[in-house]
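A single protein chain has been omitted; all remaining protein chains appear in their positions.
Naming follows writing order (A and B), and every chain is counted from residue 1.
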Amino acid sequence: MDYEEVEGAREYVARLEHGRDWRGQIEDFADDEGIDAAFFYGLGAVQDATLQFYDQESQEYEDIEFDEPLEVVPAVGNISWLYDERFAHTHVALSRPDGTTVAGHLDTATTFAGELYVREFDTTLEREHDEVTDLDLWGL
Amino acid sequence: MDYEEVEGAREYVARLEHGRDWRGQIEDFADDEGIDAAFFYGLGAVQDATLQFYDQESQEYEDIEFDEPLEVVPAVGNISWLYDERFAHTHVALSRPDGTTVAGHLDTATTFAGELYVREFDTTLEREHDEVTDLDLWGL
Partner (left out) sequence: MDYEEVEGAREYVARLEHGRDWRGQIEDFADDEGIDAAFFYGLGAVQDATLQFYDQESQEYEDIEFDEPLEVVPAVGNISWLYDERFAHTHVALSRPDGTTVAGHLDTATTFAGELYVREFDTTLEREHDEVTDLDLWGL
């Protein structure tokens, strides 16, 4: 395991805005506050969601679309630099009225309501291309 | 996104008590320690669970009951004031012997075993009625 000891910096409690994209507003927040490294987790509900599954063979993301209200149980992710933009890498599990669950890498989702805890670290995390997985991973 | 920068305060590692309600004992703990704002996450198992799904159209919670042993994978939530009581807003994903999963907003569940990390913040979070969603959300 590659790792870096980090110093905790600012901490935030947030309420996601109704009707806006879940991941996009986390990235806007990171830009506004100048957050270059953070982890976050939270809970809530969305009006729809597009998840993605990374095919480990073809090394392509494939979209999975859900056009229905879903609970967010939970959202977990982190903020780091992906080339020239801040990126909120986010995974979510989502549940339906009968409790059945879908999950994956979050692309977009229209927020119904959401609550988040964000912990910033006093460093800069940057993603770079990884040859083995064809993903953009931290160069720790 | 509405947010508040918070200062970290006390931190706790907890073992949930066998046979007691999962959420109720977190709220009792918050009362005993005087915790007015916190986030938590953890894992464990329950003997049964009543989840809830918030119908975004009718704006009512609907119960989903599971009378069976289930793993808790994970529980995430937060502690804040809901009118005159501390409330542990909790979402859980729960799994069966074959790994199939149900998830949602946790109402009640009889704890089999549970392990929790709680991070308190040096503020008071209070919920108030939100007209758009008809939920009680933080006034950040």
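Keep in mind that, in the parts below, a residue touches a chain if its C-beta (ideal position, glycine included) is under 8 Å from a C-beta of that chain, and two chains touch if they have at least 3 such contacts.
Fair warning: this is a prediction, and the values are worked out from it, not measured in the lab.
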Would you indicate which residue among A:A14, A:A37 or A:L116 is in contact with the undisplayed chain? A:A37
Subunit B positions in touch with the non-displayed chain are 8, 10-18, 20, 25-26, 28-29, 41-43, 45, 47, 69, 71-74, 93-101, 112-113, 115-118
So which bits of subunit A touch the chain we can't see? 1-8, 37, 39, 41, 51, 53-57, 62, 64, 66, 74, 76-78, 89, 91-93, 101-105, 119, 121, 123, 125, 130, 132-133, 135, 137-138, 140
